[in-house]
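Take a look at subunit A:
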Amino acid sequence: MSEVAVRVDGLRKSYRSGFWRRRSETLRGVSFSVPAGRAVGYLGANGVGKTTTLKILVGLLEADGGTAEVLGMPVHDPACRRRVGFLPENPYFYEHLTAREAMRFYGGLSRMEDRAVEARTLPLLEKVGLAAAADRRLGEFSKGMRQRLGVAQALLHDPELLILDEPMSGLDPFGRLLVKDLILEERAKGKTIFFSSHILGDVEEVCDFAVIIADGRVTASGTVQGLLGAGVAEYEVAVRGAGPAAFEAAAPGRVRFFRQDGELTRGRLPGDLDPAALHASVAAAGGVVVELVPRRESLEDLFVRTGGTATGGDAGAGAGRKSP
Partner candidate 1 sequence: MKGPVLVVAGNTYREVGRDRMLHLLGALVVGFVLFSWVLGWLNPEEADQVRHLVDFGLAGVNLFGLLMAALLGSSLLRREMERRTLYTVLCREVTRTEFVLGKYLGLVGVFATGLALVAVLMVLYFAIFGAAPGWPLVAAIYGNLLEIAVLTAASVLLGSFTTPALSAIGTVALWLVGHNTETLLEYLQMTGKEALEIPFQTLYYAFPNLSDFNYRLAASFELPVPPSVLAFATVYAVLWVGLFLGAASLFFRRRELP
Partner candidate 2 sequence: MTAGGWAVTGLAFAAGICGQVLVQGPTGRDKDLPWIEGWMQEDLPSWGRGPLGHANQVRASRRLHAAPSSMAFRLSAGGVKEAAADALWLTVLPRLGRSWVEPERKGAWIEAVTTAMTDANPRALTPVIYAAYFLEGIERRHPAIERVLERAMEAREKAPFEEPRRANAASWQLPEVLGMNLYMFGTPEEKKRAVLWLREAAAMPTCPDLVIDFIAAFRAREGSPLEGWELWIHRAFQAENPEFRRAYLEEADRARLAALRRWASAAEARRTPPAWPSTVDEVLAEAPEPERLTWDSLPRRRAAVAEGVLLHPDTRDIEIPSLTARLEKEGLEDLRLLLRHFELTNGRKAASLADLDSFSHRPVAPPPRHGTRWGLNPATGEPEVVPDLADPRSRR
């Protein structure tokens, strides 16, 4: 097994749309690599090309330029997909099948023996919480149930690499917990997971690495720790008995956010604050510091900072790049 599960270099893809078949470039040279045995998150706003990249990796789309390799084999070689499990965004299934029959169908497509499929079907369905609905027709499934079945079919043939497109969308909190646990479980077994999401908190909890894409290019990639940087990004402060003016005194012009919370005043102050100075200024204003919580930068902050608010494609300008 190679050390790199997915390697993408200079991937380009453009779509023709509209009556005049105008081209719009979705991917403008995407390059990243996913190390083996890790959980890697693929982040970006809606429409920047996450789904396009994932579809190219699984062979559903053909790139206009650049190379992509999965498990050491080029993407257009169908053999590489034997060990890849894919969950599309909003998966749709054949409505006339029951869950069990659908698993049998997918197992057969993955060239699994019938017995092997039988052995894995019920445990997998139990794992995703669909054991009770194993014999119900897929046409009657809710969106959440379909999502869970999608996860199950991606895991059916025990793939080395899991590529998941928004695995947690459409799920209630229990479902999301389920999926997160599954990802961690698979990672513990040594599998690679590469999934896209725009729910950054989930990515933070589960991933070792993250790749951020905006405006058709990768704007940042690396370990989550590395991306967020060491050190304190900011402090969350709660003060009783003093107003916002106390914050201003401690860090003039750099108070980010404050609100009244009953008798407490809350705010966020930059990370290079001197705590002693803060205590002093608050005491001078006649209040007392109730909370002083250091916070690291979240992915959300990083995201916003690197221009992730763009809607993808032509519009918006990418902010500064942070090299890995």
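Worth a mention:
Keep in mind that, in the parts below, contacts are C-beta pairs under 8 Å (C-beta built on N, C-alpha and C of every residue); 3 or more make two chains touch, one makes a residue touch a chain; residues count from 1.
On how the list was made: all candidates are chains of the complex that A comes from, given by their letters.
Bear in mind that the values here come from a model prediction, so they are computed numbers and not experimental data.
Note on this complex: subunit A touches candidate 1; the remaining options among 1 or 2 do not touch it here. For subunit A in complex with candidate 1, the residues that touch the partner chain are 15, 55, 58-61, 78-79, 81-82, 84, 86, 88, 90-94, 96-97, 105-106, 108-114, 150, 153, 157.
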